[in-house]
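To keep things clear, I will list the structure first and then write my remarks on it.
All protein chains but one are shown at their positions in the complex.
What follows is subunit A.
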Amino acid sequence: MIIGSRPTKFQVAIDNDQCMLCERCIENCSYGVFRRDNEKILINSRNCVACHRCISQCPRDAIIIKERPCDYRSHPVWTAQVKENIFKQAESGKILLGGMGNAAPYPIIFDQLVLDACQITNPSIDPLREPMELRTYIGKKPKKLEFVKNATGDMDLVTEIAPNLKVETPIMIGHMSYGAISLNAQLSLARAVSEVGTFMGTGEGGLHKALHPYQNNMIVQIASGRFGVDVNYLERGAAIEIKIGQGAKPGIGGHLPGEKVCTDVSCTRMIPEGSDAISPAPHHDIYSIEDLKQLVLSLKEATEWNKPVFVKVAAVHNVAAIAAGIARSGADAVVIDGFRGGTGAAPTIFRDHVGIPIETAVAAVDAKLRKQGIRNEVSIIASGGIRQSADVAKVICLGADAVYIGTAALVAMGCRVCGTCYRGLCTWGIATQRPDLVARLNPDEASQNVKNLIDAWTLELAEFMGAAGINSIESLRGNRDRLRGYMLDQSMLDVLDVKTIGA
């Protein structure tokens, strides 16, 4: 007790004049903030995580949540967060874990890049009238096409085309496993992507049978724990993704705590109930780039060369050279996960301090692959901190073929990014396995929200492309001339290969 109590992070107050004692706040709060005492709702603010479920359900707008009502003495170096982390570690001697993505206040490069539009000299295109090609294909592209004339005088293609994923919009949903998120959350995402004509990842948690109807829009993941992986699983996926690393925690493995391994999760992952699901830091059959090639080829061989194989890595310092190795491994796409990528739980030192932003990683990878003449060997999928359609447009201009969104799709289902996923008490029914909480997420409604979000971003992309005089997403890819850097230094402009504003 040397350190004692800390100020509450949030202060919850109820306007008793407004409150009608309906008790919806009590029902909805899984963290135990509210209880009824006679004619009053009593509050324990210390339990509040600011998930805003109570606010969303209160019919009278009677609830107010304030952040840090009683703060520490302000200090630019010894911030409240820094001090509280020290308190916790001084008391426990343990590694600090946190939820969601990078929470450190790094400048966001996306916000220092501006897009272009046509004025007079090249006309803009009206997407209302002109067709806009948002469809793209993920996978290997041949260097050249060879044809022969057949007996009837027609031309036959003789070049063998590698399998590609046909994506109706360059927005896909990244890998969030059953276990990390609920089955209703996965179902909602799956329905949305199958309606839109795009894809989502299973994460390393197997493929629950309820998702089998959507398997043609699912990318199955194989990670270092190999959970839920068998031939049947590989056969079901539209593509297979080898996860080497994750932007939220590059270089380390994952631990799904035993309390989240319920009967259904256990059956999908094929591990005993209540056991920790531990994914080791490396794949123990991949200790080199040659070993990666062996895993890529083994997956292709197991599925008779019918499925594209992706390799996902965290954006780290030498990501460009790593991606060049991946492009030569036989993989069909490289997924790069920037340091803002989300997670259910990660050590905060990794979440906040390891890796590089997606903007620089994509630009560096695209440049390296073009320089080596192997850009056609792999598609580039960018993920980690894609918040809006402008980010999608910008990262495609920097060289990506498509993006994965994660957190944005969860926010579309109600997530307030409270960052408390690791407690397993998500009031929105997303990052939890508690049946009463999961039941709150209605896949009919939630899938519509996710679909709406992707549709809206797709419309915005089409508008932007039209304004820039571009009618195909393929013409936007790597089109750095449509970007300018706003107050970026020269070395950053060089890495991005982008001119400054005014130039």
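One rule holds in what follows: a residue touches a chain if its C-beta (ideal position, glycine included) is under 8 Å from a C-beta of that chain, and two chains touch if they have at least 3 such contacts; residues count from 1.
One rule holds for everything that comes next: contacts and distances are computed from a predicted model.
You can't see one chain of this complex, but its UniProt record names it "Glutamate synthase alpha subunit C-terminal domain-containing protein", from the set "Monovalent cation/H(+) antiporter subunit G", "Glutamate synthase alpha subunit C-terminal domain-containing protein", "Probable branched-chain amino acid transport ATP-binding protein LivG" or "CoxG family protein". For the chain missing from the display, the contacting residue among A:N16, A:T159, A:N216 or A:S298 is A:S298, taking the whole complex into account. Set against the missing chain, the residues A:Y31, A:F199, A:F310 or A:Y422 yield one that touches it, A:Y422. Summary of contacts with the chain left out: across A:I138, A:A190, A:L211 or A:V229, the touching residue is A:V229.
In the complete assembly, the contact with the undisplayed chain comes from A:L97, out of A:I26, A:A80, A:L97 or A:I289. When the full complex is taken into account, the listed residue touching the unshown chain is A:N85, out of A:N85, A:N164, A:Q215 or A:Q448.
One chain is missing from the display, and on subunit A it is touched by residues 85, 88-89, 92, 94-99, 224-226, 229-231, 234, 255, 257-258, 266-267, 270-272, 274-276, 278, 280, 284-285, 294, 297-298, 301-305, 347-348, 419, 422-423.
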